[in-house]
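A single protein chain has been removed from this complex, and every other one stays in its place.
Coming up: subunit A.
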């Protein structure tokens, strides 16, 4: 062996290196292009800290006294929208989830139908659903509830379908072999296996919905968002601060409650 004999090793082939470079170049070009479209005005950017400080000054002191007359009712309404919306979503998501689980419904066309429903529910943003239902039902909590429900079907249904598909086929086979009718196989074979995941998903979605229902009021779908919208339009910044604080507290409490319950059921 001579010293000139070395093993040659390279992580990437020249072709791969070229491809990687092309990807980086693509990112750089995209970044440059978007900067041009956004048109950052430097004066506004330098001004931002002053504006933020000004905003905080106007928000302080927070007008707590406004809570009983103007915020409490809307906050409770928000929680109702979130809870009722989640409940409606669960009722609608269970059949769609079952339809979408390919180990339960063995008709690909029906699986696809379920996937279509789930994707359409998720691909439309909550605010867009809200605008739609405000147009249908008029402004108020009803539009908000239906909006939350329709938006949640996709989330709950998809995850429920996945939980069903992950079920151990062994017990299902055993119950089928015992001559159990299909609904009994589902009740005693699939459901016990998927139930913990299902309740976890439902709680998690409720938690998300508490946050979402605080926002949809901005387009008139009821709840605390409407109070926020009004306060902002009238430049009541001390009330805006109160509303933001209320939303923040409720979201934290919801998060704590959900985490605690989930720990117990899983």
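Here is the rule we go by: a residue touches a chain if its C-beta (ideal position, glycine included) is under 8 Å from a C-beta of that chain, and two chains touch if they have at least 3 such contacts; residues count from 1.
One rule holds for everything that comes next: contacts and distances are computed from a predicted model.
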Name under which UniProt lists the unshown chain, selected from "Phosphonate transport system ATP-binding protein", "Outer membrane beta-barrel domain-containing protein", "Heme exporter protein C" or "Peptidoglycan glycosyltransferase": "Phosphonate transport system ATP-binding protein"
Of A:175, A:226 or A:242, the one touching the omitted chain in the full complex: A:175
Per the touch definition above, residue among A:188, A:211 or A:262 touching the missing chain: A:188
Contacts of subunit A with the absent chain, listed as residue ranges: 168, 170-171, 173-181, 183-185, 187-189, 192-193, 195-196
